[in-house]
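Every protein chain except one is present and positioned as in the full complex.
For clarity, chains are labelled A, B and C in written order, and residue numbers in each chain start from 1.
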Amino acid sequence: MECKIEDIEGTFHGEIVDKLGKNEYIIKLNDREQNLKILNMDSRKIEFVLDQKYHKVKYLDSTTSKMNLVVDGVLITLNKHANLDEIVYKNLGIAGSTDSELALKSPIPGKVISIALKKGASVKKGDVVCILESMKMQVAIKAHKDGKIKSIRIKEGGSVAKNGIIVEIE
Amino acid sequence: MECKIEDIEGTFHGEIVDKLGKNEYIIKLNDREQNLKILNMDSRKIEFVLDQKYHKVKYLDSTTSKMNLVVDGVLITLNKHANLDEIVYKNLGIAGSTDSELALKSPIPGKVISIALKKGASVKKGDVVCILESMKMQVAIKAHKDGKIKSIRIKEGGSVAKNGIIVEIE
Amino acid sequence: MIEKVLIANRGEIALRVIRTCNAIGIKTVAVYSDEDYNSLHVKQATEAYNIGEGAPAKSYLNQEKILETILTSGADAVHPGYGFLSENDDFARSCEKNKITFIGPSADSMTLCGDKMKCKAVMLKAKIPIVPGSPDLVKDTDEALSIANEIGYPVLLKSVYGGGGRGIRLVNDSKELRENYEAATGESMAAFGKSAILVEKFLEKTRHIEFQLARDKHRNTVHIFERECSIQRRNQKLIEISPSAVVDQKIRDEIGQIAVNAAIAVDYTNLGTAEFLRLDDGTFYFIEINARLQVEHPITELVSGLDLVKMQFDIANGEEIPFTQNDLKINGHAIECRINAEDTFLDFAPSTGPIHDVTIPSGPGVRCDTYLYPGCTVSPFYDSLMGKLCTWGQNFEEARVRMQGALNDFYIQGVETSIPLYKTILKTDEFKNGDLSTDFLKRYGILDRLTKDIKADKEANKEAALAAAIIHSEYFKSRVISSTEEGTRWKSQLD
Partner (left out) sequence: MIEKVLIANRGEIALRVIRTCNAIGIKTVAVYSDEDYNSLHVKQATEAYNIGEGAPAKSYLNQEKILETILTSGADAVHPGYGFLSENDDFARSCEKNKITFIGPSADSMTLCGDKMKCKAVMLKAKIPIVPGSPDLVKDTDEALSIANEIGYPVLLKSVYGGGGRGIRLVNDSKELRENYEAATGESMAAFGKSAILVEKFLEKTRHIEFQLARDKHRNTVHIFERECSIQRRNQKLIEISPSAVVDQKIRDEIGQIAVNAAIAVDYTNLGTAEFLRLDDGTFYFIEINARLQVEHPITELVSGLDLVKMQFDIANGEEIPFTQNDLKINGHAIECRINAEDTFLDFAPSTGPIHDVTIPSGPGVRCDTYLYPGCTVSPFYDSLMGKLCTWGQNFEEARVRMQGALNDFYIQGVETSIPLYKTILKTDEFKNGDLSTDFLKRYGILDRLTKDIKADKEANKEAALAAAIIHSEYFKSRVISSTEEGTRWKSQLD
């Protein structure tokens, strides 16, 4: 993961190097490997010991490019470089729709935050169709092919199941 | 609702007389009408003001005939005669585990140090059935009634959970 | 003897009063607005009555409703706390009429304490040193000039009807006074139909030092040492200390006696506070008597060992104060930080909302009075004081480092708080050395230092933030892959 931290100079890189089991990881932060042990975790917070030092982090809100965290009481905003999310998105795409299908299916269950297009509008593959929220993260769902919006199957404020149809593109 | 309270003389009757809205009720407890206002409630606890006095009640476990509550820190067992509740249970399709008279249950979680009796042995109420260890202390578990040991559900050196069955006495 | 008291307040002070009542066997009646149904004071009182809507005027300031509730509940006394009706002499008078013991001074004494001009006259007569200026309203420019010459420039022209900084003009010489006098009287005429201007010496660098007073119905009067409350923002106290670094026993005896004389001058009963300004040259000027229990009373409790709320009840019951001035010995040092729900960088604007998570500090020498619990709400209807964090130490330094530890331990998630500001203040050399003044924040550029501290905190936490973000993404990926297994815990998925 590449990212910048608001108010802090420089760019940061981090990745998981190894999974040791028992909720322990080797994690590389700016070229330095550290031991990370998760004590507790859910969608809104995590408690972990990083190189013998305990941290408590709340996940506030998150979009594809930004993430707000409270780390040991300190509010920190991470600006993420897109490539991580593209990887995630690619993973999503695998479970999603293929060119030959009409239906753009949702790769995740989520709440519909906004719909970018109206019925009848033209779309190009990769255009954002809607924004879903799941686990406090916002994910842009993109068109799987070029075409016209034939029907919209979701409502703003409503929810969509995994593999639920978002729109049909013909 | 008709009920008895363990360790308390007499029978108690109560019912909701009126619903005033804003989470307020008129409730009749043994012929005296009182005002009840719910502050907070979910399936495991309730907070309410009864005739101007705040109470916090935890619902522990409940069967068709018995209900364990912690009322302002005091454990209270209600023995319900209520046919209403039976109807409710029937509607739900829950058989409702009746109080097992056979099983001697462990009041604590612990390690089984020794078992004093063999299958088929006669016991009197109060006889030591086994010794458990928890937190470096040993506790003798005694028979809850007279009878014969029908089955032994624990092993020496093994462990038993809280409320786990130790033996069955018939 | 008081057997049942209605507490005409909310929040931490209502809880504070309930604690003492529980200890001394007095039944408590809480009142609560619709906004406060889930508040701790409702839960901890013997009885609780809903008294109306959230807006203070419709509940905690609604005198009729509160009087009615006192009578309905059978309470024989009312404790007003601070704020709301605590310094409302009409309310105190209504209680007296209804034979309800108002825990505080008599209504007449309260009226006198609350009337700037009358109080000033009484204090002058009692030879209490007050800020130099006109003894009464000035009638024209010439009188203003003559007084200004006498006390020396710069001086303030103050409208007696103003307050909180409004209607005050600073003038540096006779020319400026002439120019501003007309404007000031004009403003006053326009706003109130009459000119009502005072001249007062402008004091540049001052400390706020106050003395805790107690006076019983038998006219026994004592002070219970001083509190220094110089760390303020917008004339609101933030941090209080007892004893003050600039008060030794000689000064304590001397100014304490003046405070006692002030209490006697207004025939004060029960607990109150005499507030003073202190100049760098050591001069003390009396400002006013606060006719109630102060927010910062716990630091006096910590250094005196007394329960001030119990003293209030005892005095209201007609008991004599069970000690004399000479019996009182100050023990150690105490500091209070007011834990406010406010955003320091938004000009201390209130911050409200539900509190998802809270950890309350404790430990040796730590006392925290607060209404917070996980799941409570900080309401926009009331003031921003969520709690009072106090520490005690054998010396000031011990109290200070304990406060630093306690501030670090205090975790409040859901609203902005003044805790980061206090962490910055507590570690400055100026604070350590006791170099305090009411303009401390501005004088020492505290907000800039706070900005730097926050940046340093971010720097220190950057790796943890990155690690948390990576694990979050990892989780997100694994959710995508195995999202059919609903309800499966993250942890197991991650391994």
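Definition applied: a contact is a pair of C-beta atoms (placed from the backbone, for glycine too) under 8 Å apart; a residue touches a chain by one contact, two chains touch by 3 or more.
For clarity, every value in this text was computed on a predicted model and none was experimentally measured.
The shown chains contacted by the absent chain are A, B, C, with contact judged over the whole complex. Here the missing chain is touched by one residue of B:5, B:113, B:128 or B:165, and it is B:5. Shown as candidates are C:305, C:318 or C:445; the residue that touches the absent chain is C:305. Contact between chain B and the unshown chain involves residues 1, 3, 5-8, 12, 14-16, 19, 21-23, 25, 27, 29-30, 34, 36, 38, 41-43, 46, 48, 50, 53, 55, 57-59, 62, 67, 69-74, 76, 78, 80, 82, 84-85, 88, 91-92, 107-110, 134-137, 139, 162. Although one chain is not displayed, its contacts with chain C can still be listed: residues 15-16, 19-20, 22-25, 44, 298, 301, 305-307, 331-332, 359-360, 362-370, 373-374, 394, 398, 401-402, 404-405, 408-409. Seen from chain A, the chain kept out of the figure touches residues 37, 39-40, 47, 49, 52-54, 56.
The definition used in the following text is that only the chains that are shown with their structure count from here on.
Work out the mean CA point of chain A and of chain C, and you get 46 Å between them.
Across the assembly, chain A contributes no residue that touches 2 or more other chains.
Multi-chain contact residues of chain C (touching two or more other chains): none found.
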